[in-house]
Every structure is written in C-alpha cells, then in structure tokens.
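Excluded from the complex is one protein chain; the other protein chains are retained at their positions.
And now, subunit A:
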Amino acid sequence: MTQLSRRELLRSAVLAGVALPVLSACASPVSNGGASSAPAAGATSAANPLGFAADKPLEIWVFDGGFGDGYAKDIHEPLIKAKHPTLEIKHNATKEIAKTLQPRFAGGNPPEFINNSGANAMDFGALVQDGQLADLTPLYDAPSWDDPAVKVRDTIDPAAIAFGSYDGKPYVLNYANTVWGIWYSQKLFDDEGWQVPKTWAEFTALCETIKKAGKTAPFTYAGKHPFYIYEAILTLAAKIGGKDVLKNIDNLEDGAWKAEPVKQAATAFAELGAKYLLQGTAGLDHIQTQTAHNKGQVAMLPCGSWLENEQKDSTPADFGYAVFPLPDFGPSDALPYGTMHIQPGEEYIVPAKSGNPRAGLEYMRAMLSKEGAGKFMELVSTLTVVKGAGEGQTLKPGLKSASTALTAAGDNAVWFLFRKWYVDMHDEVAAASGQLMSGKLTVDEWMERAQKKADSIKSDSSVKKFTR
C-alpha cells in the first residue's frame, strides 16, 4: 500500500490546475478568429449550380414551433433528395434553438442550415457582427429551381431580400410572409350590418356603435405582449408620414420617435385604449384575446396573417376571418388607403463556418421552388415570399383575405427592422406602449421613453448599428 506523499499531492494539484482551463474552454469561445462571408464554391454544374460538396453531409435544424418540422421532413428534404440522391441529410428539430446551437457556433462547428426562429432564437445582430453567417448573394444569383433561365432573385418578393439584409448584404432568408392588419369576423360584421371603416373617423364611429350596442367590446390587443399594439401605432405613423418615419426610427436618427406622425398615431391609439378596449385587455395574452374574438366578445384586433392558423382549434366554422388595412387618418396621409405592414418572417440561415455551407444554400434553393413553397403554404397555411406560390391552391377565408390585401398593397408596404436589430429597444417600446394603452403614460412620456432608449443604443459602442 503506497502512501500519498506530499510531492504527489502537490503534483496532482498542479495537474488539476492545468486541466481547468481546458475544461473551462467548453464555455468560453474557441479562438479561431477571422470573419468570413460568402462560402467558397466547389465545381459547379447545371445540376449543382451552387457547387456544394456532395460527399459531405447536410445537417438541418428546424425550429419545432407553430409550423412544426413536418414541412422540412415531408416537403423540402425529399425535394432536394430527389435531385441529389447521394447527399446525406441529417434532420433535427428543436424548440430551443439558441441553447442547442449557440455552443456549436462558439465551438466552431455549426450545422449547415438553421431555422433560427421562435422565442429562443439566436440574435441575428450578434451572428452577423461576428461573421458567422454565409452571404446569400450566390443563392439569389443562382438559376431558380424551376426555370434555369430565371434567377432565384426574380422569383421572390424583393422585400424578403431587404428584410434579411444587414448593411446591404443578404444573410437571412425570410421564407414565410406576414401581413399585418385589423382582423374581424365577416359573419359578425354581416349580421350586425357593420362596415369596414375606410377613415379613422369611421373607425372610431364604428367603435362607438359597437360599444353602444353593448354585446361586444370594440377592440382589443394582446395586452401581455404590447408589441401587437406598437406595431399598429408605427404602421399608422408610416401611413401618415411616409416610409421615412420608420426608416428614421430604424436608423436611430435623432428625434425619430418625436416626429409629428408618430405623435399623431400614438395619440389616436391612446384614445382607443382609453375608450374602446375589451375589459381586462392589459392582463390578457394573444391566445386569450384571440379566443375572446372567436367567441364574439370583441369585434376587432390587430394581428399578423398567421392568426387564422393559430386559432384554427377555437374558431367557429362560419367565423369568416377577414382583415382590413389601417384606415386613412386624414386627407394629408403620405401613403394611400390599403397600406399594409408586411413582415417577411420565419428566418433561415446558413452558418459560414459550417462544413458544407453551399449545401445549405442548395437546400434554400429547393425551398424557394414553386413546389416547395406551394406545398409549404398549403400545409402550414401561411403566405410565402415566393411569387405565385399560392396559384391553384384553395385558401381558407383569412388567408385569402390577407393574400388579397397583400396584393392590393403592392408597393405601399411598410416595415421596420429595429425589432430584429435591437431587441432591447423592442422590449422597451413594447413596455411603454402597454402603459400608453392603459393610460399610465402620456403620449409625450411614451415618445420620451422610446427616444431615450434609441439614444442610449446609439451611444453604446458594444452594439453594432445597422442602417437601411
């Protein structure tokens, strides 16, 4: 039996000291340095225009959220497999994108394709800032899946490319398309003889009528998630003052939140909040308010075009979801009636430092085919950024109404990007907007809060700034 000598004890202590940094490296980033952009292509051909490596696997991670992961498994993966039978596809799905995949980025071996979506998505700004994302320009310049004579770029909504661009470079593919507006039940409106309001005066008059009738509350929003209402405020502000109102806000321009159109829009909604909200709105979440809508307890609410699908289990068969754009505020509005807030969404990325990034791009090319997008639209009931993907499909009333409104809006589509660029600003504006609607903040205080947050982000050197 050997005794443990003092020397041996000391030696093991030193060894333990050496082992520690190795272990802690699991949490700290691996230094492999260097930003990268467009992944280098291998040999290209007509069958493989992006030049991916067919002998390396394609690892796919899909967010298992509202859309599930069936669309990837049953539509897109078979599609690419049919064209490239030798390509090995590793399918994965998770609800926790950041927790699962962030360590892979820090460790330098991210997968080839990620559906970075959901409440636990990774921050796009941080990923772009660090050169982790592949430039999608080769994809958009490649021949499209269906017709080699047409580039991918020309088969999709240009807003989708703008939306996924950071400092002018496309890094993120926004696949689904969302149009925001005020939702109502066609049946309820028909039964009560209510007309869709075209002007703000008609809108408040309608609210007054509904309130007087007493059976239904006029208006509500997801009080626990006040983003749903600041979205409407900003869309109205853009309608009054033009697209630059939102552009200035995104670009953190001095005084952007104190612009007159923003003030008018906030005042209008604060009045709505004071007079016409469903009782208890501030304490209800999106599902609770939307279910109240389905039950006929409230007439109108602002939401995106996923609403019909989200509510499919609690919607009465004859409910007849329909959407109308924000009404004209006044005769001097900068943008015409029918202006809609559109938001290409559901983000997909190809990590630049993955083993086979070009295969990730090829997968995106397959997704953007007519077949891929059309079947996706049919399966998950949402609009996509692929032009004409819905042709020949029978759409549910809400989706049809949204699709019509989207087409009618045409170039009068507005959007803002700070929600994605500066998440903390989004949270602050949401928090303040909830208080604005419940009357605890005045319009001036609300503008002050938002402006202060914008200014503090502008002066924070650790946050990368984006412009559009």
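One rule holds for everything that comes next: a residue touches a chain if its C-beta (ideal position, glycine included) is under 8 Å from a C-beta of that chain, and two chains touch if they have at least 3 such contacts; residues count from 1.
Definition applied: contacts and distances are computed from a predicted model.
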{"item": "Protein that the absent chain corresponds to, by UniProt name, given \"N-acetylglucosamine transport system permease protein\", \"Nitrogen-fixing NifU domain protein\", \"Protein ImuA\" or \"Aminomethyltransferase\"", "value": "\"N-acetylglucosamine transport system permease protein\""}
{"item": "Residue of A:172, A:284 or A:450 in touch with the missing chain, whole complex considered", "value": "A:284"}
{"item": "Sole contact to the chain not displayed, among A:48, A:94, A:115 or A:132", "value": "A:132"}
{"item": "Those residues of subunit A which, in the complete complex, touch the missing chain", "value": "3-4, 9, 16, 20, 23-24, 27-34, 98, 102, 105-106, 108, 120, 122-123, 125-127, 129-130, 132, 223-226, 279-280, 282-285, 288, 292, 423-424, 427, 430-432, 434-435, 438, 440, 460-462"}
